[in-house]
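Complex shown without one protein chain; remaining protein chains in place.
Let's look at subunit A:
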Amino acid sequence: MEQPTMGAMQMSFDDKQKVSATSSTIKMSARDVKVFYGDTEALHGINMDLYENEVVAFIGPSGCGKSTFLRCFNRMNDTIDSARVTGEILLDGRDIHDKKLDVVQLRAQVGMVFQKPNPFPKSIYENIAYGPRLHGLVDNNKSDLDEIVETSLQRAGLWKEVKDRLDAPGTGLSGGQQQRLCIARAIAVSPEVILMDEPCSALDPIATSIIEELIDELKGSYTIAIVTHNMQQAARVSDKTGFFHLGDLVEINETREIFTNPKDSRTEDYITGRFG
């Protein structure tokens, strides 16, 4: 079971070697981030940098805090009453917990794709148009909005499939299409960072590979952080991988390094399938 998997990963690393031209600009950084749910400390002081045009994958066993940490980057933990976040998270050097920074503005800059596809129960068009309209990105101009809808759907690789039925309900699409619709919806507000919380966990392998290709394409324009349970996926799509365990970031490094030469024994145990 282990051997062929690792082989497949090896191959994908080689493919990627050519593409991965990592820029060194830090887009977001987390410093000593702790998250409490009531009195329980779920994350024990995490430090991490997200670089521009890079995909970072968060892996780790269930309940290790990777999704919680991901949600810190756009302050989605604010919506949970009992959750409390301490530490510093910077976006382009600015603290996102700054009183002067509106959380609405932050979320326009840092978009999110959720585990379960969650299109609004509205038409495909309305799903995409909602964000731009909300933030006033278009001056009530139908053709501008049409253009945003079209480009977003094109970037998400969904345009060809839905262009003739933009008025059809978004909830009527297949699971994979719905998730791409959600990605299109996220990029329609032109964010700088996209957070993806296990975006493929509810999808079949074909839909998953389409999304993975999409992520690869999108990283040219966005900074992407993705939580995944699927280690091959992490290997395939990410430039860097962070391994979380029991609320700690055990190790973060180039994906290739993590999978071939992990520094920590816990990482090794996890990626070789000994636990998790």
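Operating definition for what follows: contacts are C-beta pairs under 8 Å (C-beta built on N, C-alpha and C of every residue); 3 or more make two chains touch, one makes a residue touch a chain; residues count from 1.
As a convention for this text, contacts and distances are computed from a predicted model.
Student: Which of the following is the UniProt-recorded protein name of the chain this complex doesn't show: "Succinate dehydrogenase hydrophobic membrane anchor subunit", "Stage 0 sporulation protein A homolog", "Phosphate transport system permease protein PstA" or "4Fe-4S dicluster domain-containing protein"?
Tutor: From the choices "Succinate dehydrogenase hydrophobic membrane anchor subunit", "Stage 0 sporulation protein A homolog", "Phosphate transport system permease protein PstA" or "4Fe-4S dicluster domain-containing protein", the unshown chain carries the UniProt name "Phosphate transport system permease protein PstA".
Student: From the listed residues A:N74, A:Q177 or A:T208, report the one that touches the chain absent from this view.
Tutor: Considering the complete complex, A:N74 is the one touching the chain left out.
Student: Just name the one of A:M112, A:A207, A:V227 or A:I271 that touches the chain not displayed here.
Tutor: If we include the chain that is not displayed, A:M112 is the one touching it.
Student: Could you please point out the subunit A residues that touch the chain left off the display?
Tutor: 74, 76, 79, 81, 104-108, 111-112, 114, 116, 118-122, 130-131, 134-135, 169, 171, 182, 185-186, 189
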